[in-house]
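All protein chains but one are shown at their positions in the complex.
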Amino acid sequence: MPVDNDTVRRIAFLSRLKVDTDKLEDTKEEFNKILNWVEELSEVNTDNVAPLVSVNNESLALRDDAITAGHNAKEILANAPAQEFGYFVVPKVVE
Amino acid sequence: MTEYVITTEKGKWEIICGLEIHCQIISQSKIFSGASTEFGDDVNENVSFVDAGMPGMLPTLNKECVHQAVKTGLGLNAVINKYSEFSRKNYFYADLPQGYQITQFQYPIVGEGAIDIDLADGTSKTIRIERMHIEQDAGKSIHDMSPTKSFIDLNRAGVGLMEIVTRPDFRSPDEAGAFLKKLRSILRYLGTCDGNMDEGSMRCDVNVSVRPYGSDELRTRCEMKNVNSVKFVMQAIESEAKRHIDVYENGGTITQETRQFDPATQTTKVMRKKEFAHDYRYFPEPDLPPLILSDEFINKIRNELVELPDAKKARFIKELGLTAYDAAVICENKETADFFEKAAKGHDAKKVANWLMGDFFAMLNEKKLELKDSPVSAENLGSLVELITSNVINGKTAKDVFALMAETGENPEKIVEERGLKQVTDTGAIEKLIDDLLASAADNVAAYRGGKVGLFGWFVGQIMKQSQGKANPQVVNALLKKKLG
Partner (left out) sequence: MSNLTDLTISETLRKFKAKEISPVEITKAYAENINACNKQYNAYVTTTIEQALEQAKTAEQNYMNGTNRPLEGIALGIKDLFCTKGVRTTACSHILDNFIPPYESTVTQNLLNDGALFLGKLNLDEFAMGGSNETSYFGPVVNPWSKEIKLVAGGSSGGSAAAVAAKMCAAATGTDTGGSIREPAAFCGVTGIKPTYGRCSRYGTIAFASSLDQAGPICKDVTDCALVLNSMAGYDEKDSTSSKIAVPDFASFLGKDIKGLKIGVPMEYRVDGLNPEVADYWDKAAEILKAAGAEVVSISLPHTKYALPTYYVIAPAEASSNLARYDGVRYGHRVEGNGLDELYISSRTDGFGREVKRRILIGTYVLSAGYYDAYYLKAQKVRRLIKNDFDSAFQKCDVILTPTSPIEPFAIGDKKMLENPINMYLNDVFTVSVNLAGLPAMSLPIGLSKNGLPLGMQLIGKAFDEETVFKTAYQLERGANFVRI
C-alpha cells in the first residue's frame, strides 16, 4: 500500500521532522521503495506464530526500592541549551 | 436503587460514565530509577540521568512498585496477571524527557476486578474494573512564570503511577463520587497511594456519554482530563451530560474529543479534537523484558493484606452490633476504624460509636485536630463509656468529664475520682433530699397532686441540682414518683 504526500507529512510531523515541500515527492518515492521491499514479509505464513518480543528468556529483574540517584541538578542541567532558575526552558506552551 | 434520569421537555436521558484514575504509587524511589519520589524538593533535584532521558540511560523496575500494584489489584478484587509487559507510548512533550512514556498496554499487571459502592439511599452497586496498569509519571511544566517561556521541572518525572480503568458502569454523578471515595479509602487502607486529589497524587479522567433513557445504544463519548476533586468529577459529569443532551435535542451530533472541566463556570471546553489526536505508536518496551510474577510473590502479598473497609464494616455490624450507617462512616478511614476498635475493646461498642461520631468528632473539629493528634486516646474514650454503662457517672456528667478529658488529656477515672463526680445511687441519700424538698415546697406538691403533672420535671431538676448532678436520674425518678403518689 503506497503512501501519499499527506501520509508523509503526517509521519514527518509525528516524528517532529520537517520535509521540505520540494523534497516531498522524493521522500515519498524513497519511502515507497523501502516499504515495497519490506512488504516481502507478507509472503511469510505467520499464522499461530507468537511475536518475538525479547530474545532474552530471563524474567525482568526487580530493583530494591532505595534512593540511589538525584540531588545533582547541576549535572542534570549541565548540557542544557537553555536553563533558568534551575529549570529547563522551552518556548511558552499554550494549553 | 434510585435511578438518575435527566428529564427535559423533550425526553428522558441517562448518563453512561467511566473513569480512569491515575494514582501515584507510594514508594521511596521512582518506578524506573533510583531518584527520590519526595514531593516539594528543590527544582530538578530528584532527577536521575534516567529520568532526564539522557543518552544511553536505561530503566530498571522498582520491586516496591510491583508489590504495591499487586496489593492494589488484590484490594480491587482483581485478577493479577502473572505475565505482563511494558510498552512505550510515544509522544513529544516538554515534560516527557524520553519522548515516550513507559506504560503497560496489551498486557497489564492487573486484570478485571470489581468494587462495591454504597449509595445515599442505602443501596449498593458493583462497579467493574476493566484493568489496572503501572507506568511512569511525567514532569511538570510551569507556564505562568514568564509570558514567553515555559519552565520544566523533572522531579515528578518517573514517579510510579497505577492507572485504574473502570467499565462505563456509572449512571449518575453520585455513583462516580461514591466510587472515588471508596477507591481512595481502599488505597489508603492498603497504603499504596495517599489518594490526595488536591495534591495531584490521585487524578481522574472522566468519560461521559448519554443515551435516551431505557435504550441500550452507546453514543459518542467525550473525555475530561485531570479533574482534581471528587466534587468536580461529579459536577463535570453533570455538566457534560447536559451539554450532550442539549446538542442532541437541538439536532446536533457530539464529536469524540478531549475536554477540560472548568469548576468556575461549571462547563467543559474542548482541548483536543479527535483529528488532532495523538498517534501513540505503542510497542513493547525493548529495554524491559516481560515481567513474570510467581505464585509465591503474589500469595505472600495476599497473605499480608490488611482487612479492607468492606470486610471491616461487615465485621463491625455482625460482631459489634453497629448499624450499617455507623459502620460505613467509621470504616471509611482506616485510622478511624482502628481508633474505634481500640476504644470499643471490652466496652459497649454501639455507645462507643455514638460517642466517637458525636462528641468526639465534634471536639476534633472544634479544635481543628487530626485523629492522630487527639488529646482523648482510644483507651480513655472506651473507659468513659464504661463509666457510663456501669452507672458510675450519668450521661450529663459524662459530657463534662469528656470536656475535661479533651482539655487535660487525663483519663476519665482520674477526673471522676478527683472531682468527686461519681453519681449517687444510694437511695437513702436521695430519699433524704426528696423528703427535704417536699417539705419545703408544699405549694408545688399540692399543685402537682391537684393535677399539674408538668411540675414533675421541676422536682427532678431540683434534686439533680442539690446533688450537684451526681444523683442517678433513674433512681430520682422512681423515688419521686413513689413519694408524690
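In order of appearance the chains are A and B, and numbering begins at 1 in each one.
In the analysis below, a contact is a pair of C-beta atoms (placed from the backbone, for glycine too) under 8 Å apart; a residue touches a chain by one contact, two chains touch by 3 or more.
The shown structure was predicted, so the numbers you read here are calculated from the model rather than taken from an experiment.
Counted over the whole complex, the shown chains touched by the missing one are A, B.
Screening B:G191, B:P212 or B:P286 for touch with the missing chain picks out B:P286. The hidden chain makes contact, of the residues B:I6, B:M57 or B:L371, with B:M57.
Within the entire complex, the positions of chain B that touch the omitted partner chain are 49, 52-61, 88, 90, 92-94, 97-100, 150, 152, 279, 281-283, 286-289. Counting the whole complex, the residues of chain A in touch with the unshown chain are 1, 3, 7-8, 11-18, 27, 30-31, 33-35, 37-44, 46, 49-56, 58, 60-61, 63, 72, 75-76, 78-82, 88, 90-94.
Keep in mind that, in the parts below, only the chains that are shown with their structure count from here on.
Taken together, the chain A residues at the contact with chain B in this complex read 14, 16, 53-54, 56, 58-73, 75-77, 84-95. Those residues of chain B that touch chain A in the shared complex are 27-29, 33-36, 42-50, 52, 60-66, 85, 92, 94, 141-143, 146-154, 271, 279, 281, 284, 286, 288-292.
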